[in-house]
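Note that one protein chain is taken out, while the other chains of the complex remain in position.
Moving on to chain A:
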Amino acid sequence: MASLPKRIIKETERLVTDPVPGITAEPHDDNLRYFKVTIEGPAGSPYENGLFNLELYLPDDYPMEAPKVRFLTKIYHPNIDRLGRICLDILKTNWSPALQIRTVLLSVQALLASPNPNDPLANDVAEDWIKNEQGAKAKAKEWTALYAKK
């Protein structure tokens, strides 16, 4: 493994010493570019009381290229598909090297708090969300209790 850029070491250090409330991120022992992430469901959302596992990978070109983030825990959300892939602008076209792991994870947490069914990734979920928001939220809550138990 080539030497890790200073920036990554720094970010990792700060994530550990000064963690974001409700979010943990730990690098893997074998690959310091691979992080095991957990995010608590935001209060007031259907994901409240859930603890979601994610994986985050920093590509070789990071920070010129966005980190790759994916949900490992099953989640019922219009912008997150069955494979855990996330539809979030800053992970795709709006990535900027001024962003960092911390801000990315905060954005993911914010996405849980405010789903956007008008720009869906999981079409069926989004449809459900638009037609019957109460029902969809109930289902999201159900899934949270089922799969994202703390």
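Methods note: a residue touches a chain if its C-beta (ideal position, glycine included) is under 8 Å from a C-beta of that chain, and two chains touch if they have at least 3 such contacts; residues count from 1.
Definition applied: contacts and distances are computed from a predicted model.
Taken from the listed names "DNA-directed RNA polymerase subunit beta", "GPI-anchor transamidase", "CDC20/Fizzy WD40 domain-containing protein" or "Postreplication repair E3 ubiquitin-protein ligase RAD18", the protein name that UniProt assigns to the chain not shown is "Postreplication repair E3 ubiquitin-protein ligase RAD18". Touching the chain that is not shown, out of A:A43, A:M64 or A:A138: A:M64 (per the contact rule at the top).
In the full complex, chain A contacts the hidden chain through residues 1-3, 5-7, 9-11, 13-14, 17-18, 31, 34, 55, 57, 59-61, 63-65, 68, 70, 74, 82-85, 94, 96-100, 146-147.
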